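Not every chain is included here, but those present sit where they belong.
Order of writing sets the labels: A, B and C. Residues in every chain begin at 1.
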Amino acid sequence: MECIILDDLFDYDGSQISSLWAYNLVDVQADSIIAFRGACDVRIEHMIDLEDKKQGDMIFSTDMLHFIIEHFDSTDLKLVYARQRLFTAIVSEVLSLHFSDIKRAGDDLFINGKKLTVSIASTSAVSQKIHFGINVTHDHYGSLDEMGITGDVVGNVLREIAESYLAEFIDMEKDLRKSRPLDVI
Amino acid sequence: MECIILDDLFDYDGSQISSLWAYNLVDVQADSIIAFRGACDVRIEHMIDLEDKKQGDMIFSTDMLHFIIEHFDSTDLKLVYARQRLFTAIVSEVLSLHFSDIKRAGDDLFINGKKLTVSIASTSAVSQKIHFGINVTHDHYGSLDEMGITGDVVGNVLREIAESYLAEFIDMEKDLRKSRPLDVI
Amino acid sequence: MECIILDDLFDYDGSQISSLWAYNLVDVQADSIIAFRGACDVRIEHMIDLEDKKQGDMIFSTDMLHFIIEHFDSTDLKLVYARQRLFTAIVSEVLSLHFSDIKRAGDDLFINGKKLTVSIASTSAVSQKIHFGINVTHDHYGSLDEMGITGDVVGNVLREIAESYLAEFIDMEKDLRKSRPLDVI
């Protein structure tokens, strides 16, 4: 698995959740997490969560940290959802080094009673993907700015989160290669 | 999925990680999390982690909170390991309401630089299982006692953790039933 | 799994076989069987069975009982086809309480040498689905009317079939949670 941090700003419009986006962008031929900063404005045709689509929800933010994870080892929906929740917990752990009162509810993080993040996970016939976005600044929702995470720290947080997921993935892959199967009653 | 809290003390000797233990004990015919309090003394023949077995490690504690999770929906090792890590994060979240400085490293939790927990996950041909144990008291390792979690709060924590995993599982199962498949570049 | 009976007439045009139709219609976030009564007129672009599509078959009936089953636990074609055949057998069992000579051939039921039903099963990247339709009245094919199933009994049969499948599914899920793995010669 590779961890790739984009140096330039890149806006998320929902098409980046498509399978093989990472290969198309940077020719990566491995499972990957791509992290970048940019606006978020998901067009209705790219909405994966049917609840958002039905409600015509806007998923909009002028400045976010984005993480795009793609795994090719399985197309099991249960696995990608477990990974999404684990990723959400990892984000919470990294941010909690900077802000003491973050609440996780499923794939959402909250500060001061306000939603800080957006996320979606799904599969195609060839891969599973997760998008996770964190507001850098926002008028109504929670943001890194409100948590006192500003300046260079924003970029550090981007990198720490991506590298933490990579490390967690590698660690799990190693652990499952030393476990004996279960006995049965 | 069912969440079952055992009222009486119950010692963990490693045989409880076997598939179908929950059915044998309480006739549950659902995915389950069983939570209880008791000593921990894993016999070598029940060691699932080959690293422990090779090293002849003792997994021993006189008083622990135990959680035994069993899922029958898949025997995919990757899925049970993702769930194990997610469970570890959930334990950390619940305990952090009582103690502010818990570190997670994979499937381990640490306080004051000392290991607080033990955990293992694996599969048989019919189910996947996780064991997770938290020291209530301990001379050398970290413990709930050291975190100031004592008396009735111990039982509350046992219940909160088990119910939090149940709620998380139900929430994931619901979320994956409203997501459209991914497009492809 | 949830069983939902629609009170109002609802016509089947083939788009209802799409994944997530049930969520879109009634916000259900569980495996489901949705049962309703209405006409059937499948447009060519919604034909899943390529044999029908190649032959330009009409799948048309002015009045049918419809059952739409969706499972998210697997996208295995073999599993959805086994479930489709089992559902067909269940329909036969329920109807045989009212009419003594029903023949099942795969996913089709016949009375008096005439085809009584239509059915299809398939998968997308996120779910597996089955459609099953039973003629209430028909000029050329077999129908409930011809079997003497009329008036309120039609609605009762709609409900009994849907509830029988739900009960069968729950029962299977329970049974597989108390079976030890096989030995090997």
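In this text, contacts are C-beta pairs under 8 Å (C-beta built on N, C-alpha and C of every residue); 3 or more make two chains touch, one makes a residue touch a chain.
Predicted, not measured: the structure shown is a model, and the values here were computed from it.
Because every chain is the same sequence, the assembly can be counted simply: 3 are drawn, and the full complex in the file has 6 copies.
We take it that only the chains that are shown with their structure count from here on.
With rounding to the nearest 5, the Cα superposition of chain A on chain C corresponds to a rotation angle of 120 degrees. Averaging C-alpha coordinates per chain places the centre of chain A 39 Å away from that of chain C. One simple way to say how far apart two chains are is to compare their mean CA positions; for chain A and chain B this gives 25 Å. Each of residues 50, 77, 122-125, 184-185 in chain A touches at least two other chains. Against chain A, the residues of chain B that register as touching in their complex are 15, 17-21, 23-24, 46-51, 53, 73-74, 76-79, 81-83, 85-86, 89-90, 92-93, 100, 104, 106-107, 120-127, 129, 168, 171-172, 175-176, 178-185.
Residues 20, 23-24, 72, 75, 125-126, 180-181 of chain C are the ones touching chain A in the complex. Per the touch definition, chain B reaches chain C in the complex via residues 19-20, 23, 28-31, 72-73, 124-127, 173-182.
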